[in-house]
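Complex shown without one protein chain; remaining protein chains in place.
Up next is chain A:
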Amino acid sequence: MCVFRMKRGQKRGDKVEEGGGSVSGPGPGAPEVCKRLRRGDSEEREQEDGAVDWGRLPEEILLQIFQYLPLLDRAFASQVCRGWNQAFHMPELWRCFEFELNQPASSYLKATHPDLIKQIIKRHSNHLQYVSFKVDSSTESAEAACDILSQLVNCSLKTLGLISTARPSFMELPKSHFISALTVVFVNSKSLSSLKIDDTPVDDPSLKVLVANNSDTLKLLKMSSCPHVSPAGILCVADQCHGLRELALNYHLLSDELLLALSSERHVHLEHLRIDVVSENPGQQFHSIKKSSWDAMVRHSPKFNLVMYFFLYEDEFGPFFRDEVPVTHLYFGRSVSKEVLGRVGLTCPRLVELVVCANGLRPLDEELIRIAERCKQLSAIGLGECEVSCSAFVEFVKMCGGRLSQLSIMEEVLVPDNKYGLDDIHWEVSKHLGRVWFPDMMPTW
(Lines give C-alpha, C1' and ligand atoms only; values in the text may rest on other atoms or scores of the structure.)
Protein backbone atom coordinates (compact mmCIF):
# COMPACT_ATOMS: atom_id res chain seq x y z
CA MET A 1 0.00 0.00 0.00
CA CYS A 2 2.73 2.36 0.80
CA VAL A 3 3.90 1.89 -2.75
CA PHE A 4 0.96 3.78 -3.99
CA ARG A 5 1.26 6.45 -1.42
CA MET A 6 4.83 6.96 -2.28
CA LYS A 7 4.11 7.19 -5.94
CA ARG A 8 1.37 9.64 -5.41
CA GLY A 9 3.60 11.71 -3.22
CA GLN A 10 6.24 11.88 -5.84
CA LYS A 11 3.86 12.53 -8.69
CA ARG A 12 5.62 9.99 -10.78
CA GLY A 13 2.61 7.90 -11.35
CA ASP A 14 3.37 4.73 -13.12
CA LYS A 15 6.56 5.69 -14.85
CA VAL A 16 9.47 4.68 -12.85
CA GLU A 17 12.24 6.93 -13.94
CA GLU A 18 13.99 5.78 -17.06
CA GLY A 19 15.44 2.43 -16.48
CA GLY A 20 12.87 0.75 -14.41
CA GLY A 21 10.36 0.91 -17.13
CA SER A 22 7.00 0.88 -15.60
CA VAL A 23 6.43 -2.04 -13.50
CA SER A 24 3.01 -3.45 -13.59
CA GLY A 25 2.42 -4.11 -9.98
CA PRO A 26 3.99 -4.14 -6.63
CA GLY A 27 6.18 -7.17 -6.41
CA PRO A 28 7.35 -9.05 -3.43
CA GLY A 29 9.00 -6.93 -0.91
CA ALA A 30 7.80 -3.65 -2.32
CA PRO A 31 6.24 -2.53 0.90
CA GLU A 32 9.32 -3.58 2.75
CA VAL A 33 11.57 -1.59 0.55
CA CYS A 34 9.43 1.43 1.09
CA LYS A 35 9.75 0.93 4.76
CA ARG A 36 13.41 0.39 4.39
CA LEU A 37 13.80 3.44 2.27
CA ARG A 38 11.79 5.57 4.55
CA ARG A 39 13.70 4.33 7.49
CA GLY A 40 16.82 5.15 5.50
CA ASP A 41 15.50 8.62 4.89
CA SER A 42 14.89 9.37 8.47
CA GLU A 43 18.16 7.92 9.56
CA GLU A 44 19.84 10.08 7.00
CA ARG A 45 18.15 13.11 8.37
CA GLU A 46 19.05 12.15 11.86
CA GLN A 47 22.64 11.74 10.94
CA GLU A 48 22.80 14.71 8.64
CA ASP A 49 25.59 16.32 10.53
CA GLY A 50 28.03 13.61 9.73
CA ALA A 51 28.14 9.99 9.30
CA VAL A 52 26.62 8.30 6.27
CA ASP A 53 25.91 9.68 2.86
CA TRP A 54 23.95 6.94 1.18
CA GLY A 55 24.21 8.64 -2.16
CA ARG A 56 27.96 8.15 -2.20
CA LEU A 57 28.16 4.48 -1.56
CA PRO A 58 30.96 3.04 -3.67
CA GLU A 59 29.66 1.38 -6.80
CA GLU A 60 30.93 -2.04 -5.78
CA ILE A 61 29.01 -1.95 -2.55
CA LEU A 62 25.94 -0.66 -4.25
CA LEU A 63 26.19 -3.49 -6.74
CA GLN A 64 26.47 -5.97 -3.93
CA ILE A 65 23.35 -4.61 -2.36
CA PHE A 66 21.43 -4.34 -5.59
CA GLN A 67 22.22 -7.93 -6.39
CA TYR A 68 20.17 -8.95 -3.43
CA LEU A 69 17.20 -6.79 -4.31
CA PRO A 70 14.40 -7.89 -6.59
CA LEU A 71 13.96 -5.84 -9.70
CA LEU A 72 11.07 -3.83 -8.40
CA ASP A 73 12.98 -2.76 -5.35
CA ARG A 74 15.91 -1.78 -7.53
CA ALA A 75 13.58 0.24 -9.69
CA PHE A 76 12.36 2.14 -6.68
CA ALA A 77 15.86 2.59 -5.41
CA SER A 78 16.88 3.98 -8.78
CA GLN A 79 14.61 6.92 -8.17
CA VAL A 80 16.55 8.02 -5.15
CA CYS A 81 19.47 9.73 -6.84
CA ARG A 82 21.55 9.83 -9.97
CA GLY A 83 24.17 7.50 -8.57
CA TRP A 84 21.64 4.85 -7.73
CA ASN A 85 20.01 5.32 -11.06
CA GLN A 86 23.31 4.60 -12.77
CA ALA A 87 23.83 1.62 -10.58
CA PHE A 88 20.48 0.33 -11.69
CA HIS A 89 21.89 -0.07 -15.18
CA MET A 90 25.07 -1.86 -14.29
CA PRO A 91 25.52 -4.79 -16.69
CA GLU A 92 26.08 -7.19 -13.81
CA LEU A 93 22.48 -6.70 -12.79
CA TRP A 94 21.15 -7.68 -16.16
CA ARG A 95 22.89 -10.95 -16.80
CA CYS A 96 19.97 -12.92 -15.74
CA PHE A 97 16.38 -12.29 -16.61
CA GLU A 98 13.14 -14.15 -16.64
CA PHE A 99 10.52 -12.87 -19.04
CA GLU A 100 7.03 -13.68 -17.91
CA LEU A 101 4.59 -13.57 -20.75
CA ASN A 102 1.01 -13.94 -19.71
CA GLN A 103 -2.26 -12.70 -21.12
CA PRO A 104 -4.93 -11.46 -18.77
CA ALA A 105 -7.43 -13.78 -20.45
CA SER A 106 -5.45 -16.92 -19.89
CA SER A 107 -3.45 -16.43 -16.74
CA TYR A 108 -3.85 -15.26 -13.18
CA LEU A 109 -0.30 -14.05 -13.08
CA LYS A 110 0.91 -10.68 -14.17
CA ALA A 111 3.31 -10.24 -17.03
CA THR A 112 6.60 -8.47 -17.47
CA HIS A 113 5.65 -5.01 -18.60
CA PRO A 114 6.15 -4.31 -22.33
CA ASP A 115 8.05 -1.12 -21.54
CA LEU A 116 10.46 -3.05 -19.41
CA ILE A 117 10.93 -5.54 -22.22
CA LYS A 118 11.69 -2.72 -24.62
CA GLN A 119 14.17 -1.22 -22.18
CA ILE A 120 15.93 -4.51 -21.81
CA ILE A 121 16.18 -5.10 -25.51
CA LYS A 122 17.43 -1.58 -26.07
CA ARG A 123 19.87 -1.16 -23.21
CA HIS A 124 20.68 -4.54 -21.83
CA SER A 125 20.36 -7.21 -24.47
CA ASN A 126 24.12 -7.46 -24.79
CA HIS A 127 24.33 -8.06 -21.04
CA LEU A 128 21.88 -10.91 -20.96
CA GLN A 129 23.38 -14.32 -20.37
CA TYR A 130 20.88 -16.39 -18.47
CA VAL A 131 17.46 -16.00 -19.93
CA SER A 132 14.24 -17.79 -19.49
CA PHE A 133 10.76 -17.26 -20.79
CA LYS A 134 7.75 -18.32 -18.83
CA VAL A 135 4.82 -18.46 -21.11
CA ASP A 136 1.17 -19.13 -20.35
CA SER A 137 -1.19 -21.14 -22.51
CA SER A 138 -2.02 -18.42 -25.05
CA THR A 139 -0.50 -18.32 -28.50
CA GLU A 140 0.01 -14.57 -28.14
CA SER A 141 2.38 -15.14 -25.27
CA ALA A 142 4.39 -17.69 -27.22
CA GLU A 143 4.52 -15.26 -30.11
CA ALA A 144 5.70 -12.49 -27.83
CA ALA A 145 8.48 -14.77 -26.62
CA CYS A 146 9.55 -15.41 -30.20
CA ASP A 147 9.51 -11.71 -30.96
CA ILE A 148 11.85 -11.06 -28.08
CA LEU A 149 14.08 -13.96 -29.07
CA SER A 150 14.40 -12.70 -32.61
CA GLN A 151 15.53 -9.32 -31.33
CA LEU A 152 18.32 -10.76 -29.25
CA VAL A 153 20.82 -10.42 -32.06
CA ASN A 154 23.69 -8.89 -30.17
CA CYS A 155 23.59 -11.05 -27.13
CA SER A 156 25.52 -14.05 -26.11
CA LEU A 157 23.37 -16.32 -24.02
CA LYS A 158 24.71 -19.05 -21.84
CA THR A 159 21.40 -20.48 -20.85
CA LEU A 160 18.02 -20.31 -22.44
CA GLY A 161 14.83 -21.83 -21.14
CA LEU A 162 11.46 -21.77 -22.84
CA ILE A 163 8.99 -22.79 -20.21
CA SER A 164 5.31 -23.36 -20.73
CA THR A 165 3.63 -22.78 -17.42
CA ALA A 166 0.25 -24.12 -18.53
CA ARG A 167 -0.82 -25.71 -21.82
CA PRO A 168 2.22 -25.71 -24.10
CA SER A 169 1.67 -22.75 -26.35
CA PHE A 170 4.83 -22.85 -28.43
CA MET A 171 3.38 -25.88 -30.15
CA GLU A 172 0.61 -23.73 -31.54
CA LEU A 173 2.93 -21.36 -33.34
CA PRO A 174 3.80 -21.79 -36.99
CA LYS A 175 6.88 -23.95 -36.88
CA SER A 176 8.87 -21.70 -39.18
CA HIS A 177 8.20 -18.68 -37.00
CA PHE A 178 9.40 -20.43 -33.91
CA ILE A 179 12.44 -21.92 -35.61
CA SER A 180 13.62 -18.65 -37.05
CA ALA A 181 13.42 -16.96 -33.66
CA LEU A 182 15.23 -19.78 -31.94
CA THR A 183 17.99 -19.97 -34.50
CA VAL A 184 18.71 -16.27 -34.03
CA VAL A 185 19.88 -17.18 -30.56
CA PHE A 186 21.73 -20.28 -31.73
CA VAL A 187 23.61 -18.36 -34.38
CA ASN A 188 24.46 -15.34 -32.29
CA SER A 189 25.19 -16.87 -28.98
CA LYS A 190 27.94 -19.34 -29.85
CA SER A 191 28.37 -20.32 -26.24
CA LEU A 192 25.08 -21.76 -25.12
CA SER A 193 25.60 -24.24 -22.37
CA SER A 194 22.07 -24.96 -21.29
CA LEU A 195 18.98 -25.17 -23.43
CA LYS A 196 15.51 -26.11 -22.23
CA ILE A 197 13.03 -26.36 -25.03
CA ASP A 198 10.52 -28.96 -23.88
CA ASP A 199 7.19 -28.98 -25.69
CA THR A 200 8.28 -26.85 -28.59
CA PRO A 201 8.24 -27.38 -32.37
CA VAL A 202 12.03 -27.45 -32.63
CA ASP A 203 13.16 -29.65 -35.56
CA ASP A 204 16.22 -31.41 -36.95
CA PRO A 205 17.53 -28.53 -39.10
CA SER A 206 17.41 -26.13 -36.17
CA LEU A 207 19.28 -28.61 -34.01
CA LYS A 208 21.91 -28.69 -36.77
CA VAL A 209 22.25 -24.92 -36.41
CA LEU A 210 22.60 -25.35 -32.67
CA VAL A 211 25.33 -27.91 -33.16
CA ALA A 212 27.15 -25.84 -35.75
CA ASN A 213 27.39 -22.88 -33.39
CA ASN A 214 27.43 -24.22 -29.88
CA SER A 215 28.85 -27.71 -30.00
CA ASP A 216 31.79 -26.89 -27.76
CA THR A 217 29.77 -25.40 -24.96
CA LEU A 218 26.49 -27.30 -24.80
CA LYS A 219 26.14 -29.18 -21.54
CA LEU A 220 22.45 -29.49 -21.03
CA LEU A 221 19.65 -30.10 -23.47
CA LYS A 222 16.10 -30.68 -22.41
CA MET A 223 13.68 -31.38 -25.17
CA SER A 224 10.97 -33.67 -23.93
CA SER A 225 7.97 -33.86 -26.23
CA CYS A 226 9.40 -32.18 -29.27
CA PRO A 227 7.57 -34.10 -31.98
CA HIS A 228 9.43 -32.58 -34.93
CA VAL A 229 12.78 -33.95 -33.89
CA SER A 230 13.78 -37.34 -35.27
CA PRO A 231 16.19 -39.90 -33.85
CA ALA A 232 18.67 -38.76 -36.51
CA GLY A 233 18.35 -35.16 -35.33
CA ILE A 234 19.23 -35.93 -31.74
CA LEU A 235 21.95 -38.32 -32.84
CA CYS A 236 23.61 -35.43 -34.63
CA VAL A 237 23.66 -33.47 -31.36
CA ALA A 238 25.10 -36.39 -29.44
CA ASP A 239 27.75 -36.96 -32.11
CA GLN A 240 28.99 -33.37 -32.09
CA CYS A 241 28.43 -32.01 -28.62
CA HIS A 242 30.95 -33.93 -26.61
CA GLY A 243 30.44 -31.88 -23.51
CA LEU A 244 26.79 -32.83 -23.18
CA ARG A 245 26.13 -34.03 -19.67
CA GLU A 246 22.42 -33.84 -19.29
CA LEU A 247 19.78 -34.77 -21.81
CA ALA A 248 16.02 -35.11 -21.65
CA LEU A 249 13.96 -36.52 -24.48
CA ASN A 250 11.12 -38.84 -25.37
CA TYR A 251 11.54 -42.53 -25.82
CA HIS A 252 10.89 -42.45 -29.54
CA LEU A 253 14.17 -40.52 -29.96
CA LEU A 254 16.13 -43.01 -27.95
CA SER A 255 18.15 -45.45 -30.02
CA ASP A 256 21.07 -47.80 -29.59
CA GLU A 257 23.09 -45.47 -31.80
CA LEU A 258 22.33 -42.54 -29.53
CA LEU A 259 23.49 -44.41 -26.45
CA LEU A 260 26.64 -45.51 -28.22
CA ALA A 261 27.34 -41.98 -29.37
CA LEU A 262 26.93 -40.72 -25.82
CA SER A 263 29.33 -43.39 -24.62
CA SER A 264 32.01 -42.70 -27.19
CA GLU A 265 35.50 -42.00 -25.92
CA ARG A 266 35.43 -38.38 -26.95
CA HIS A 267 32.28 -37.77 -25.00
CA VAL A 268 32.39 -36.56 -21.41
CA HIS A 269 30.62 -38.57 -18.78
CA LEU A 270 26.92 -38.23 -19.02
CA GLU A 271 25.35 -37.27 -15.72
CA HIS A 272 21.73 -37.31 -16.49
CA LEU A 273 19.48 -38.91 -19.01
CA ARG A 274 15.78 -38.42 -18.73
CA ILE A 275 13.43 -40.41 -20.91
CA ASP A 276 9.67 -39.90 -21.15
CA VAL A 277 7.81 -42.92 -22.42
CA VAL A 278 4.39 -41.64 -23.46
CA SER A 279 1.67 -43.51 -25.24
CA GLU A 280 0.01 -41.50 -27.96
CA ASN A 281 -2.78 -43.99 -28.51
CA PRO A 282 -3.66 -47.21 -26.75
CA GLY A 283 -1.90 -50.33 -27.91
CA GLN A 284 1.10 -48.48 -29.27
CA GLN A 285 4.17 -50.58 -30.05
CA PHE A 286 7.49 -49.51 -28.62
CA HIS A 287 10.93 -50.48 -29.84
CA SER A 288 13.44 -51.95 -27.46
CA ILE A 289 16.97 -50.92 -26.60
CA LYS A 290 19.73 -53.51 -26.56
CA LYS A 291 21.26 -54.46 -23.29
CA SER A 292 24.69 -53.98 -24.84
CA SER A 293 23.93 -50.31 -25.50
CA TRP A 294 22.94 -49.72 -21.90
CA ASP A 295 26.03 -51.61 -20.79
CA ALA A 296 28.16 -49.32 -22.91
CA MET A 297 26.52 -46.31 -21.25
CA VAL A 298 27.20 -47.61 -17.77
CA ARG A 299 30.80 -48.45 -18.62
CA HIS A 300 31.34 -44.97 -19.97
CA SER A 301 29.40 -43.05 -17.31
CA PRO A 302 29.21 -45.30 -14.32
CA LYS A 303 27.47 -42.74 -12.17
CA PHE A 304 24.88 -41.41 -14.55
CA ASN A 305 21.27 -41.05 -13.55
CA LEU A 306 18.75 -42.61 -15.83
CA VAL A 307 15.36 -41.15 -15.11
CA MET A 308 12.40 -42.77 -16.83
CA TYR A 309 8.83 -41.52 -16.75
CA PHE A 310 6.26 -43.98 -18.02
CA PHE A 311 2.82 -42.88 -19.15
CA LEU A 312 1.66 -46.10 -20.76
CA TYR A 313 -1.34 -48.35 -20.82
CA GLU A 314 -0.75 -51.59 -18.97
CA ASP A 315 -0.53 -53.68 -22.13
CA GLU A 316 2.16 -51.52 -23.69
CA PHE A 317 4.94 -52.54 -21.32
CA GLY A 318 5.93 -55.56 -23.44
CA PRO A 319 9.39 -54.41 -24.50
CA PHE A 320 10.35 -52.87 -21.16
CA PHE A 321 12.22 -54.46 -18.26
CA ARG A 322 13.08 -57.59 -20.19
CA ASP A 323 16.82 -57.16 -19.71
CA GLU A 324 18.79 -55.33 -17.14
CA VAL A 325 18.43 -51.58 -17.53
CA PRO A 326 20.50 -49.04 -15.58
CA VAL A 327 17.52 -46.95 -14.57
CA THR A 328 17.94 -45.01 -11.33
CA HIS A 329 14.68 -43.09 -11.08
CA LEU A 330 11.50 -44.71 -12.20
CA TYR A 331 8.12 -43.08 -12.35
CA PHE A 332 4.97 -44.91 -13.41
CA GLY A 333 2.41 -42.22 -14.10
CA ARG A 334 -0.42 -44.58 -14.94
CA SER A 335 -1.46 -47.98 -13.84
CA VAL A 336 1.30 -50.53 -14.14
CA SER A 337 0.75 -54.23 -13.69
CA LYS A 338 1.99 -56.40 -10.86
CA GLU A 339 3.89 -58.40 -13.40
CA VAL A 340 5.83 -55.41 -14.70
CA LEU A 341 6.69 -54.35 -11.16
CA GLY A 342 7.92 -57.87 -10.59
CA ARG A 343 10.22 -57.44 -13.60
CA VAL A 344 11.43 -54.13 -12.23
CA GLY A 345 12.74 -55.96 -9.17
CA LEU A 346 14.68 -58.29 -11.43
CA THR A 347 16.07 -55.84 -13.96
CA CYS A 348 16.80 -52.56 -12.19
CA PRO A 349 19.77 -53.07 -9.85
CA ARG A 350 20.65 -49.36 -9.89
CA LEU A 351 17.20 -48.20 -8.85
CA VAL A 352 17.27 -45.29 -6.40
CA GLU A 353 13.78 -43.91 -6.57
CA LEU A 354 10.49 -45.57 -7.48
CA VAL A 355 7.09 -43.98 -7.85
CA VAL A 356 4.03 -46.05 -8.66
CA CYS A 357 0.96 -43.93 -9.17
CA ALA A 358 -1.45 -46.80 -9.68
CA ASN A 359 -1.68 -50.54 -9.84
CA GLY A 360 -4.46 -53.12 -9.94
CA LEU A 361 -6.36 -54.48 -7.00
CA ARG A 362 -4.00 -57.21 -5.96
CA PRO A 363 -1.47 -56.36 -3.25
CA LEU A 364 2.08 -55.66 -4.35
CA ASP A 365 3.61 -57.58 -1.46
CA GLU A 366 6.11 -59.92 -3.16
CA GLU A 367 7.04 -57.29 -5.71
CA LEU A 368 8.02 -54.76 -3.08
CA ILE A 369 9.96 -57.28 -1.08
CA ARG A 370 11.83 -58.37 -4.16
CA ILE A 371 12.64 -54.75 -4.93
CA ALA A 372 13.94 -54.28 -1.38
CA GLU A 373 16.08 -57.37 -1.85
CA ARG A 374 17.51 -56.60 -5.24
CA CYS A 375 17.65 -52.82 -5.46
CA LYS A 376 20.29 -52.08 -2.90
CA GLN A 377 20.40 -48.37 -3.71
CA LEU A 378 16.71 -47.76 -3.33
CA SER A 379 16.23 -44.76 -1.08
CA ALA A 380 12.94 -43.23 -2.12
CA ILE A 381 9.57 -44.69 -2.87
CA GLY A 382 6.11 -43.34 -3.49
CA LEU A 383 2.92 -45.35 -3.86
CA GLY A 384 -0.42 -43.96 -4.98
CA GLU A 385 -3.43 -46.06 -5.96
CA CYS A 386 -1.98 -49.43 -5.04
CA GLU A 387 -2.40 -51.94 -2.32
CA VAL A 388 0.18 -53.41 0.01
CA SER A 389 -0.53 -55.45 3.08
CA CYS A 390 0.71 -53.87 6.28
CA SER A 391 2.96 -56.84 7.06
CA ALA A 392 4.62 -56.77 3.67
CA PHE A 393 5.10 -53.06 3.95
CA VAL A 394 6.73 -53.33 7.36
CA GLU A 395 8.95 -56.09 6.02
CA PHE A 396 9.90 -53.88 3.08
CA VAL A 397 10.81 -51.01 5.35
CA LYS A 398 12.74 -53.28 7.64
CA MET A 399 14.79 -54.58 4.73
CA CYS A 400 15.56 -51.12 3.40
CA GLY A 401 15.91 -49.52 6.82
CA GLY A 402 17.34 -46.09 7.27
CA ARG A 403 18.35 -45.66 3.65
CA LEU A 404 14.73 -44.96 2.80
CA SER A 405 14.92 -41.23 3.00
CA GLN A 406 11.67 -40.66 1.16
CA LEU A 407 8.76 -42.88 1.96
CA SER A 408 5.57 -41.51 0.68
CA ILE A 409 2.66 -43.90 0.85
CA MET A 410 -0.95 -42.95 0.59
CA GLU A 411 -2.83 -44.08 3.64
CA GLU A 412 -5.35 -46.04 1.55
CA VAL A 413 -2.55 -48.13 0.13
CA LEU A 414 -1.94 -50.00 3.36
CA VAL A 415 -4.24 -52.92 3.95
CA PRO A 416 -4.46 -53.97 7.58
CA ASP A 417 -3.88 -57.66 8.25
CA ASN A 418 -3.81 -59.84 11.31
CA LYS A 419 -0.34 -58.66 12.23
CA TYR A 420 -0.65 -54.91 11.96
CA GLY A 421 -3.52 -52.50 12.06
CA LEU A 422 -3.41 -48.98 10.76
CA ASP A 423 -2.56 -47.50 14.10
CA ASP A 424 0.35 -49.85 14.69
CA ILE A 425 1.94 -49.27 11.39
CA HIS A 426 3.06 -45.75 12.00
CA TRP A 427 4.99 -46.88 15.09
CA GLU A 428 6.37 -49.97 13.46
CA VAL A 429 7.60 -48.15 10.38
CA SER A 430 8.97 -45.26 12.41
CA LYS A 431 10.95 -47.75 14.45
CA HIS A 432 12.62 -49.27 11.41
CA LEU A 433 13.28 -45.94 9.79
CA GLY A 434 14.65 -44.39 12.94
CA ARG A 435 12.45 -41.34 12.57
CA VAL A 436 8.83 -40.36 12.89
CA TRP A 437 6.82 -41.46 9.94
CA PHE A 438 3.21 -41.15 8.91
CA PRO A 439 1.46 -42.30 5.77
CA ASP A 440 0.36 -39.53 3.39
CA MET A 441 -3.20 -38.55 3.92
CA MET A 442 -5.86 -36.97 1.85
CA PRO A 443 -8.53 -35.12 3.73
CA THR A 444 -11.77 -36.95 4.28
CA TRP A 445 -14.26 -34.28 3.68
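As a convention for this text, a residue touches a chain if its C-beta (ideal position, glycine included) is under 8 Å from a C-beta of that chain, and two chains touch if they have at least 3 such contacts; residues count from 1.
Here is the rule we go by: contacts and distances are computed from a predicted model.
Visitor: Quick one: find the hidden chain's UniProt protein name among "Cryptochrome-2", "1-aminocyclopropane-1-carboxylate synthase", "Ribosomal RNA-processing protein 40" or "Histidine-containing phosphotransfer protein".
Guide: "Cryptochrome-2"
Visitor: Which of A:L62, A:V352 or A:V394 sits in contact with the chain that's absent?
Guide: Answer from the full complex: A:V352 touches the omitted chain.
Visitor: In terms of residues, what is the contact footprint of the unshown chain on chain A?
Guide: These residues of chain A touch the chain that is not shown: 1, 3-4, 7-8, 23-32, 67-68, 70-72, 74, 92-93, 95-100, 102, 105-113, 116, 129-130, 132, 134, 136-137, 158-159, 163-168, 193-194, 198-199, 219-220, 224-225, 245-246, 271-272, 274, 276, 278-279, 282, 305, 307, 309, 311-312, 329, 331, 333-335, 352-353, 355, 357-358, 360-361, 379-380, 382, 384-385, 403, 405-408, 410-412, 416, 421-423, 435-438, 440-445.
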